[in-house]
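Taken from a larger complex, these chains appear in their original positions, while the remainder are omitted.
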Amino acid sequence: MSSADTVTPHAQPEPTVVAAAMFAKDRVAQALGIAIEHVAHGRARLTMHVRADMINGHGLCHGGYMALLCDTAFAYACNGYNAVTVASGFSIELLAPAREGDLLTAEGVEVERRGRSGVYDIRLVNQRGETLALFRGKSRTLEGQIIPQP
Amino acid sequence: MSSADTVTPHAQPEPTVVAAAMFAKDRVAQALGIAIEHVAHGRARLTMHVRADMINGHGLCHGGYMALLCDTAFAYACNGYNAVTVASGFSIELLAPAREGDLLTAEGVEVERRGRSGVYDIRLVNQRGETLALFRGKSRTLEGQIIPQP
């Protein structure tokens, strides 16, 4: 980091650095094999394979796991500014099922951010590029930072 | 089953019987330690403990797991009629966080059912009775039965 950066009061770590710090503590992403493929300010792309223990009583991937992957992409997209940000709610439209072995990709983008509130849209696709779900998350920024700054 | 039942075209297994058949194939509920405490037509109450592998990068229960438990209660509530029913979407308001070791209870009730569509509300509370989340699910009934009838 240049000396010019160090005197800028709002200098923050890069989104990739923030994401790495989050992932190191993120037991869920680690346990489910979620991979962070891309992060940027207001953006994140994550992948997850549908495992046998994600299959529900209808023989399909539990919609809750599809939502969880989207919610995780949402979290990485909205926390990249290094300000602790949580979900106040979300909605999801489940358009098509996923099956064991499918590779799911959740791609999230910031639609709007104003003050402490934000809206993020996440599209969930499978390995054939078919859209399985559309997720919209609402964020709320709290006090504190992912990587505390001096 | 009595002979009277066998001539009733719409006789269906009890919701508890349907739930047991679903649970036997429900890898998610089994793997996460979800317990089916109560089921009835259009109703279900499920519990789950927040485990260490449900904790996200902020040190709190991942909202996706809170949604997943609600979604599971929704599934058991709307499938009790023995007609295969799936979620077409849901929304959740996340009001308060859960922490490792908390006991979560998701209680679902049918708000409306018309033809192949239904709306179900699920309230998520912790062991102190505090409401953590409010979930609303939209169901769509497909062809087929959980326990095929002759």
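Note that the chains take the letters A and B in the order they are written out, and that residue 1 is the start of every chain.
To be clear about the criterion, contacts are C-beta pairs under 8 Å (C-beta built on N, C-alpha and C of every residue); 3 or more make two chains touch, one makes a residue touch a chain.
Every value quoted in this text rests on a predicted model; they were computed, and no experiment measured them.
Taken over the full complex in this file rather than the chains on view, the one protein sequence occurs as 4 copies, with 2 of them shown.
Rule of thumb we're sticking to: only the chains that are shown with their structure count from here on.
Between subunit A and subunit B the centroid-to-centroid distance comes to 25 Å (mean Cα coordinates, whole Å). Those residues of subunit A lying in contact with subunit B across their complex are 21-29, 31, 52-60, 62-65, 67-69, 71-72, 75, 79, 84, 86-94, 97, 146.
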